[in-house]
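All protein chains but one are shown in place.
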Amino acid sequence: RGVSPTITSPDGKNSIHINGRVYGDYDFIRADDNPAGNHFNTSASQLRSARIGIDGKFAQDFQYRFNVEFAGGTEVKDAYIDYNAPFTTPFFFRVGQYKTPNSLEQVADDFNNTFMEQAAFIGGTQNNGFGLDRSIGAGTAAESDKDNYTVAFGAFSQNARNTTAAKSGGYQLAARATKAFKFNNTDDELVHVGGSVRWRDLNNQTDNDAVIYRARPFFNNTNRSINTGTLNNVNGDLFLGPELALVYGPFSFQSEAGWNYVDGAKGRDDATGLWGGYMDVSYYLTGESRRYSRGAFRSTKVLQPVTNGGWGAWQLATRVDYLDLNNTSADIRGGQQWSAIVGLNWLPVDFVKLSLDYAHTHVFNGNGITTQGDDNSIDGVAARAAINF
Amino acid sequence: RGVSPTITSPDGKNSIHINGRVYGDYDFIRADDNPAGNHFNTSASQLRSARIGIDGKFAQDFQYRFNVEFAGGTEVKDAYIDYNAPFTTPFFFRVGQYKTPNSLEQVADDFNNTFMEQAAFIGGTQNNGFGLDRSIGAGTAAESDKDNYTVAFGAFSQNARNTTAAKSGGYQLAARATKAFKFNNTDDELVHVGGSVRWRDLNNQTDNDAVIYRARPFFNNTNRSINTGTLNNVNGDLFLGPELALVYGPFSFQSEAGWNYVDGAKGRDDATGLWGGYMDVSYYLTGESRRYSRGAFRSTKVLQPVTNGGWGAWQLATRVDYLDLNNTSADIRGGQQWSAIVGLNWLPVDFVKLSLDYAHTHVFNGNGITTQGDDNSIDGVAARAAINF
Partner (left out) sequence: RGVSPTITSPDGKNSIHINGRVYGDYDFIRADDNPAGNHFNTSASQLRSARIGIDGKFAQDFQYRFNVEFAGGTEVKDAYIDYNAPFTTPFFFRVGQYKTPNSLEQVADDFNNTFMEQAAFIGGTQNNGFGLDRSIGAGTAAESDKDNYTVAFGAFSQNARNTTAAKSGGYQLAARATKAFKFNNTDDELVHVGGSVRWRDLNNQTDNDAVIYRARPFFNNTNRSINTGTLNNVNGDLFLGPELALVYGPFSFQSEAGWNYVDGAKGRDDATGLWGGYMDVSYYLTGESRRYSRGAFRSTKVLQPVTNGGWGAWQLATRVDYLDLNNTSADIRGGQQWSAIVGLNWLPVDFVKLSLDYAHTHVFNGNGITTQGDDNSIDGVAARAAINF
């Protein structure tokens, strides 16, 4: 849960925990052909995340989580209640704003992901991709640590940040299922397989049925490198995302793909060619294993923290990430890019992480909106100090 | 106080409690004559409120409360210190930003009001009405649970959100007195009578002495239905608000009126015709009573919470609400509206509430600013999931 303690009532029925995180980044980024009006070049620091909130339980069977992000503009993130109804166990119910159940990397707490930024197709809050995001909605899910499976389903409106502007925002339906196979009766040898689906209905009278897909060159503190621009006349889109991961002692492999089908309206053709994906391997030099539970990676337990005179946990990792936002038959020319990333993470203790990532991104077949020229490479190196409360 | 626990020091002189609330709404609203540039039609969700803060006591005789709202823009709400000086008991002193002592529905925690939105004349933060609101000021009050009375008086400047723009913001004086008569020596059979007054001085050189009155058609997630536009050349206004309420077991009746007299300046006539009011009845099907204490309704104690295998508390309610913003002799033509509202509330446990409200609003004698046409009806249905921390 992070470094801050959980306070529990004597009867164990109520508890409260202050959650949050602070990420301080320094970025040095250079493009080999840096367009004049669209400078990628960066040498600056930023607070990448500064979040605080509360979570806990009450009346035994209810749980809540609420937090607010303050970096890069103020925004409510999680804001939901869970009800673990005894008569529907193992299913529980959730209402409020929370992450739609999509993608292994998206559902995890960012702190427990291997690299500083998510894969390009996921997008998250500020980078967009295929727009996997928190939304206001309700749903149900079942999770089991014993049987190593999860299933989740939800119906959603939009993220709270959008609801002031748009009075009619369509809806989303999303579902995810995962299963882990553990070997040798141990938690650190396992294979995860999973998949998720999301249907977004964008069809409404007032908003011109618009959508946008775009991405940055891995790092956040720079401009976007590929971008479809605003696509009007779209009924909706369908996201499909298979997942595969493996943990074998200190070694881990992780991979996902995401296909996004765009359902055209009013004469716009359907787009079937937008997709992205990644593959990575990582290794703990100091012997730790990535922790996995209920369909997501969790926080690593540091074997020899510096406070015990140890070296902390050291992790080496590399990833290839790809995103294709081109579909000429549907007149979508957002561009394509691949990134090669190498990362080093040091956790002196649990819940504190210093990261150093290098990324080389190659952009091609673009539309001139963001890349000014057909071939462009962007190199960046970034350091982060992160703490999870 | 909500679902989160209060932490108290061993000597009992200091305590802290994390307060807050999250309201997630879904609104479906249709106008029978929906103007092009002023669409009332909505089918969207929003975070209606997402608030967090702290309250507690220190040095035995002092109390504080501080919280911030994050939904629909970030804003400091309560920010005050109370001093319960032993030598002035039962009077205590308050300084900071807090609600001016006006209106039975306004002084209550919203969670404990029967319907999803306040009466139109009250206005609150985003809906305006006669502008009853929190303001920076200081005052004194006495409250007694034993003798069932309250008196309060305060002198105020403006709400903190306004103080950046306006360097000279006039002042407000407000007072309220209430008395409850309990029958049969029980807390759930009582009559509440009360009244409040507020004088706002808007007279200053820099701000053109401007004021605005307006309202939405009950629901918040749509445009305003009646609106005076900006009224210049106003010295100030005087608000008078009588209150009457009754609790008789599971049954409750509640009613208020609000008159607002506008004191014209520089040739503008006085306005005496602006007023609003409401009447409602509510009934707990599951036997609970509305809780009342020290001049305000408090949180209902659920008799059979779902965590004990019960059905929670179910409440049915209906209200008629009226607001008249027309005064032709003073050249104020904001329009008039009445709303009929039916509501159903379900509290599965204390401090969690699911609400379903239907409202029919009829707008007439408008000025064309917001209604485009003399007669317009707006129908809406909304659902809310709410938690109080």
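Order of writing sets the chain letters: A and B. Residues in each chain are counted from 1.
Basically, contacts are C-beta pairs under 8 Å (C-beta built on N, C-alpha and C of every residue); 3 or more make two chains touch, one makes a residue touch a chain.
Since the structure is predicted, the reported quantities are computational estimates derived from the model, not experimental observations.
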Using the definition of touch stated at the top, determine which of B:Phe28, B:Phe62 or B:Trp338 touches the missing chain.
B:Phe62
Decide which residue listed in A:Gly20, A:Gly56 or A:Gly295 touches the omitted chain of the complex.
A:Gly20
Chain A, residues in touch with the chain not shown (by the definition above):
3-5, 7, 18, 20, 22, 24, 26, 39, 41-47, 50, 52, 70-72, 74, 221-222, 305-307, 348-352, 385, 387, 389
Listed in rising order, the chain B residues that touch the chain left out are 7, 9, 14-16, 18, 53-54, 56, 58-62, 64, 66, 68, 74-76, 79-81, 83, 85, 95-97, 136-138, 157-158, 160, 163-164, 166-169, 204, 206
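Following the convention adopted for this analysis, only the chains that are shown with their structure count from here on.
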Starting from the mean Cα coordinates of chain A and chain B, work out the distance between those two points in Å.
39
